[in-house]
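The other protein chains are all here in position, but one chain of the complex has been omitted.
Chain naming follows the written order as A, B and C, and within any one chain the residues start at number 1.
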């Protein structure tokens, strides 16, 4: 009988305790800085080295580069870059290996959509998804030479 | 109410009774709506969360929205179900639940029916709901529902007996089955109410009542985690609403009955508090019991079927019978001797 | 003579208390189970087949999704296996961070188990209390590695992130808070007579059966067998801390319940010591070649996950991808005793025993 009463006591006490729930849809949920949300892509930083496409475990990044328009500069410029968020597992390996931090994670995670086509984020969408971008990207996987480069 | 009952039955009187019936139905439906809301709020608070607060101001319209949803929802009847019984079960469950309210006296002169076998009437009618639940479980042609139905039949029958015997003590003390007289006879001091001399009967009555309502810790028939939803797993839409309605009307009935039988109905706990009208005391005691039921639901785990049976027959029943003997002894030696 | 028929009942795959997509075909005679046949594979994602053409850094996110309730220990077992093969040196601070994170994960995993176990038995509130406290641990992980459930935190040779400043202090304040909460849980439930009646003497087996069925974790220690890999085959830094391994006597659901609560307390004790001894600075990522190619050969490494012994058997041919990667998953092995325990039990006990074994179907079907 004593155990029952002690149990009732605990629930009664917590009736007046402070509530722990957050009213998410009304109050936006603030994520810590390192949170891995949807990626943000800056086309001008990208050197089309294909590292992110190669390291992605679910192979959901498709990118095509094109020759640099102004003749004197060497290297490549990104043409199309899209991530298929149906399969992307937000594992943060792409930002880890990107030497120039062209692709970084942001803190927003709202990906719900009414049709699957909306889950194909193309370059423009990823470019202007630039709210609360993550600062500390810690891309330890990037080749040491270029790591410091375009920080 | 009493005066109209004594007159001959004219069309006017019949209309008045009908209107009173409609008013009581409105009150009970109002109670059910806000009992569900209040329960979800209280259990929410006990679980450190807020409970419904989105529909309407402070979530007050939440249950109204639920009932509306149930009304609009498609009312599916499984193809292989036994159609006639499937349709009958919810009605058969709800009618006795509502009919039972006729006999409950709220204050000295606010009551509906003044039957001298009020208590017997109550207990007899509440037995019919058990059949309805078994029919519901059997006719929906679903294994889980069948198991739920069988369990609830066993549980309700085996807890009806201690429920009735535990009340015999009160009846012996007041000498009448009429609930209004039982309510009247309890004195103005709270120790003159029935629950102190009949403390064993009171405890047994509360436990058997919780089990009669199929509420935690005895909610075997609709054990969510085992039988998915027990006997009303196949019901949807308005029929499901009827089963929920039955459950909460029984909460209303049992809480009212406990107030009248054991907690001195409309009597104030002390004579100097008499200026407060009786109906307020009745409602206060009534909501304490309802709160206790919600409180139990938030804390207690579920008891197993065989333990339930063992507890019912081997513990509650002997206690109830013992209570009857003690009351008889007490009456014989002190009152009549 | 009335003819009674056996009722064939499908418990699952979509059932409120099978802890995931798991199905048991149960033959019922009234309420008593005469035979139980588990059916699984609904959540089989072929991790081992996928791993054969992924390099090791890419496999780590897949290990998070095996036992999704304690992802850190899965990460660790894979990284530890590759490090043993390559003989890598892990920096001190990285090993401490790994240990702290794994013990926090054990506390979080036991909280999930405790909450859902009580929910299976019918009490609704403990679930909410357990998840309130687990939410704090989840927030720690969120600040540390950016995810709430699938952390992908460890790398071969160390860990990816160092603790943000102020993080270790938060964990230090969390430990006494959690110990106070554990006492509150005991008050709420452990003394509850109905609860005790529900789990005492249920699903009982002796030490020999437990060893024969290869059970591990609390399911093995509840019969008194002293086999906790953190103590029996110490890995990482476990030999630097003292903690004791709770053992049961009767081997029923009640012993398993007490052991898991006591294990949570012991994990908090380890956390306290680890938080004191962690070096204040240092590298978190060891010297690792850019492309990780373990030498040809095979290795079987096992650690103590909250559910038992999780093992990782890698056979490598010297390439960047494992030739064959096999995970010894504790839930898969612990589940084998379920059919034997269920014969003669009632439906209600089926749920109690299944909850007591504490399985995660993501791990059963990996």
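In this text, contacts are C-beta pairs under 8 Å (C-beta built on N, C-alpha and C of every residue); 3 or more make two chains touch, one makes a residue touch a chain.
What we mean here is this: contacts and distances are computed from a predicted model.
Asker: Looking at UniProt, which of "NADH-quinone oxidoreductase", "Spermidine/putrescine ABC transporter permease", "Acyl-CoA dehydrogenase family protein" or "Hydroxyquinol 1,2-dioxygenase" names the chain that isn't shown?
Answerer: From the choices "NADH-quinone oxidoreductase", "Spermidine/putrescine ABC transporter permease", "Acyl-CoA dehydrogenase family protein" or "Hydroxyquinol 1,2-dioxygenase", the unshown chain carries the UniProt name "NADH-quinone oxidoreductase".
Asker: Of the listed residues A:51, A:95 or A:137, which contacts the missing chain in the full complex?
Answerer: A:51
Asker: In the full complex, which of C:30, C:46 or C:344 touches the chain missing from this view?
Answerer: For the chain that is not drawn, the touching residue is C:46.
Asker: What residue numbers in chain C mark contact with the hidden partner chain?
Answerer: Per the touch rule, chain C residues meeting the hidden chain are 40-41, 44, 46, 48-49, 84-85, 211-215, 225, 227, 232-233, 295, 297-302, 309, 311, 313, 315, 324, 326, 328, 332-333, 335-336, 365.
FYI, only the chains that are shown with their structure count from here on.
Asker: Taking touching chains as linked, do they make an open path (line), a single closed cycle (ring), a hub with spokes (star), an all-linked set (complete), or other?
Answerer: complete
Asker: With centres defined as the mean C-alpha position, give me the chain A-chain B separation in Å.
Answerer: Those two chain centres are 55 Å apart.
Asker: Going through chain C residue by residue, note those that touch at least 2 other chains and give them in order.
Answerer: Only 125, 129, 132, 188-189, 192, 194-195 qualify.
Asker: In chain A, what residues contact two or more other chains?
Answerer: In chain A, 4, 7, 10-11, 14, 20 touch at least two other chains.
Asker: Please give the residue numbers of chain B that touch chain A in the complex, ascending.
Answerer: Per the stated touch rule, the residues are 42, 45-50, 295-296, 298-300.
Asker: Over in the complex, which chain A residues touch chain C? Could you list them?
Answerer: Answer in residue numbers: 1-4, 6-7, 9-11, 14, 20, 31-36, 55-57, 89-93, 96, 105, 134, 138, 140-141, 143.
Asker: Note which residues of chain B are touching chain C in the complex, please.
Answerer: The contact residues of chain B facing chain C are 43, 46-49, 143-144, 146-147, 216-217, 219, 223-228, 297-307.
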